[in-house]
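The structure under discussion is supplied below as structure tokens; questions concerning it will follow.
Note that one protein chain is taken out, while the other chains of the complex remain in position.
By letter and in written order, the chains are A, B and C; residue numbering begins at 1 in each of them.
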Amino acid sequence: MSGTPERGGARERGDAFAESGDEAPWRVLRSRQPLGTRVRVGDVEFGGPGFVVIAGPCAVEGQEQTDTTAVEVARAGAHILRGGAFKPRTSPYSFQGMGEMGLRLLSDAGRRHGMPVVSEVMDASQIDLMYDHVDILQVGTRNMHNYALLRALAKVDKPVLLKRGMAATVHEWLLAAEYLLEGGNPRVILCERGIRTFEPEMRNTLDLSAVALVKQRTHLPVVVDPSHATGLESLVVPMSLAAAAAGADGLLVDVHPWPEQALCDGHQALLPETFAQLMQKLEPVLHAVDRMLWRPQVAASAVGVR
Amino acid sequence: MSGTPERGGARERGDAFAESGDEAPWRVLRSRQPLGTRVRVGDVEFGGPGFVVIAGPCAVEGQEQTDTTAVEVARAGAHILRGGAFKPRTSPYSFQGMGEMGLRLLSDAGRRHGMPVVSEVMDASQIDLMYDHVDILQVGTRNMHNYALLRALAKVDKPVLLKRGMAATVHEWLLAAEYLLEGGNPRVILCERGIRTFEPEMRNTLDLSAVALVKQRTHLPVVVDPSHATGLESLVVPMSLAAAAAGADGLLVDVHPWPEQALCDGHQALLPETFAQLMQKLEPVLHAVDRMLWRPQVAASAVGVR
Amino acid sequence: MSGTPERGGARERGDAFAESGDEAPWRVLRSRQPLGTRVRVGDVEFGGPGFVVIAGPCAVEGQEQTDTTAVEVARAGAHILRGGAFKPRTSPYSFQGMGEMGLRLLSDAGRRHGMPVVSEVMDASQIDLMYDHVDILQVGTRNMHNYALLRALAKVDKPVLLKRGMAATVHEWLLAAEYLLEGGNPRVILCERGIRTFEPEMRNTLDLSAVALVKQRTHLPVVVDPSHATGLESLVVPMSLAAAAAGADGLLVDVHPWPEQALCDGHQALLPETFAQLMQKLEPVLHAVDRMLWRPQVAASAVGVR
Partner (left out) sequence: MSGTPERGGARERGDAFAESGDEAPWRVLRSRQPLGTRVRVGDVEFGGPGFVVIAGPCAVEGQEQTDTTAVEVARAGAHILRGGAFKPRTSPYSFQGMGEMGLRLLSDAGRRHGMPVVSEVMDASQIDLMYDHVDILQVGTRNMHNYALLRALAKVDKPVLLKRGMAATVHEWLLAAEYLLEGGNPRVILCERGIRTFEPEMRNTLDLSAVALVKQRTHLPVVVDPSHATGLESLVVPMSLAAAAAGADGLLVDVHPWPEQALCDGHQALLPETFAQLMQKLEPVLHAVDRMLWRPQVAASAVGVR
């Protein structure tokens, strides 16, 4: 029974990968796949030259809301639809999500509008149910350290979107991904969503330097959620553009047709029209850094495709 | 489907309990049990005038290690034995715990030396197995936000030791307890174990002001884990005494007979003799704040006993 | 021109003292004065077996307020009077302090009631003025990194109370003290006053583990300011008792006769009667850790006195 050496008191630094003395090379490190890994979801490919945009409501609240949002974001060019059916809420009295009905509404909307769907899985016991309804299983920030869930997802043949823990170091985040890779699931998409700091004005502090650092450290694709990171609608567009310029592989954006009625996080949701404007603004910024919005014509090379 | 109102951007403050406009009075608030709640574990009672000390190794590593530690801490006056059978490790390559065998070793040692035992449950699927082996189910810092686990534990007839998330606000911590209470399990013991900050010298920053604040806010008992909080053996005794003076209801202390060989967190473990010294030093500090170490003769009053 | 080696990216850890490779042994380290340093202020002695209590209003607001507070805290047994004449305010429109008049009121009150006084110096240009009025010059949390001020204070023949920066590591704090010692002023009293974290309920997070760590690292006395640390009146007494049990050498407590009218930080000020109760509660806690409230009869030994 080996153990990872720990320095008294300190939190492990990323270079502990080298210091740890563990002979098994970490699967998550970029040296394992210097050209990067591409994760395929349906036709969509993360990690290639195409920048992937995932959009949709924070929570699935009803058919009209979900369908309206799906229509709008698809029209604006979004590639994947998101929506929470099982919501992790701070309070047990808050709306917990529509559950299975929500999954159906989400997958129906995705199918109708030609988009794969992603939704958060909160417990291993939900995996079977969700397997048939979603194309990507999302691990929320509160579950990044839920190793039982990670081990279960490692056995599933479906891509996982792994959100960084709200107070997780880059090192811990990469090792959470290692749980998935080591357990057998190589289709991991990392997602930066802000970290918890002293600043009270914003929900979290979006850490784009971690995105750049992680792109150097690992071969996995990395996307950014500027909605939960900032908690403020007015900051979503600038942060999305910044994420694109920083080298992120995509975005996860909260869009709601009637934010003032949203049951979760209405303050951060973009109106569909604002989302459409964002998509238009993204294009030139991506070109400026030799990227482009993903399109079906962006061929996936065989190298590294999962 | 109601929702808890959220302020744009900000994290919710504790006084949001008042601001939230939710009619159902929160079960966790002190107003529900002004005299405080006492949680009984075997003969031991948390939350009364008696200060409870839980001690043992961070991880169960073998029979000799666990039994030696049990003998020593029992002799020194510890009330409850702890030991991890399922360990949440940052890396999948680190020692993950002895699993079921570890539970057996722990419960045997507890039985042999007359102490109830506590161990961490990492997933709802482990509850049945652990139910027969442990007297208290511990929710680790990484699982405080694991609502699926909390809901499952709410249905279990066994006390739960709920560690504060490493970046959880006091408000979130109390609401995590609310999940347990609301779901039907009133036997909750809170545990402060340090929060994550910028300070690199210590593993976490022990937040004793949160202990004092929580004692004002809730009727639940609150204990302190100075071992994982500081990560440094030399700080465990002073922080334990400080916790006692601050009004905590008990301690959770990492003790190992041979720390340099420990598979987890050896830097923070106390030697048995140091633990014995701590127990002796605690007594006068407790008396100074009108408390005492728990003893069987400290009668539990019928009021508030669970 | 030599430089301290810096690790790429990382913040320096305290053990960098050993790693730094600097031949000149740091004056602040305990190895320089294994028996500890005692700092004398009039009759009062910090760092010996006697626990020193500094009390008074956050800001000097007028003669009646300052004198009333002085009478009350002196009666309750406080050793030193504090009061701010120059207040560092976040906003330029907030009350900035009474300035020189405030210094006079403070020193008069101190003289009348037989207590030395301490007040914050915000700029080197104020040193001369303050020299004649105060017995201890306080460096506020916002000025811990103000090296120009530290170098100036290093040349002054008067004790300095050095507050930890609100986001300063223990290492940086000790090196700020090193500026004073190296520059020629050995009469330094450190003061922990909470660090800035994500927790919104309390003004700062009081870091008592830093107090215990610093007592191991340095020979200088360390006191605690539970008032600015917590920002909540109801937490001041428990945190004061915890500080005493943790091994602190004293306290710095905010006391105001009419807190609801306070111009600064009224929420954290103790009423005089509460302060008196605190003094009474401190005594048994100090005895429990082999300390006692300072009294004139506690003789200063020649060794290490400054």
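What we mean here is this: a residue touches a chain if its C-beta (ideal position, glycine included) is under 8 Å from a C-beta of that chain, and two chains touch if they have at least 3 such contacts.
Everything numeric in this text was worked out from a predicted model, so none of it was measured.
For the chain missing from the display, the contacting residue among C:166, C:255 or C:293 is C:166, taking the whole complex into account. Shown as candidates are A:212, A:271 or A:292; the residue that touches the absent chain is A:212.
Of the listed residues A:191, A:244, A:264 or A:278, the one in contact with the hidden chain in the full complex is A:244. When you scan C:31, C:63, C:125 or C:280 for touch with the missing chain, the hit is C:125.
Contacts to the hidden chain, counted on chain C, fall at residues 1-4, 6-12, 20, 22, 24, 61, 88-95, 122-126, 142-143, 145-149, 166-167, 171-172, 175, 178-179, 182-183, 196, 200-203, 230-232, 263-268.
Summarising the interface, chain B meets the missing chain with residues 10, 13, 167, 196-198, 200. The set of chain A residues touching the chain not shown comprises 10-11, 13-14, 167, 169-171, 194-195, 197-202, 205-210, 212-213, 216, 229-230, 232, 234-235, 238-239, 241-247, 281, 284-285, 287-289.
Following the convention adopted for this analysis, only the chains that are shown with their structure count from here on.
Measuring from the averaged C-alpha position of chain A to that of chain B gives a distance of 33 Å.
Inter-chain spacing, taken between the CA centroids of chain A and chain C, is 46 Å.
In chain A, the residues touching two or more other chains are 10, 167, 196, 200.
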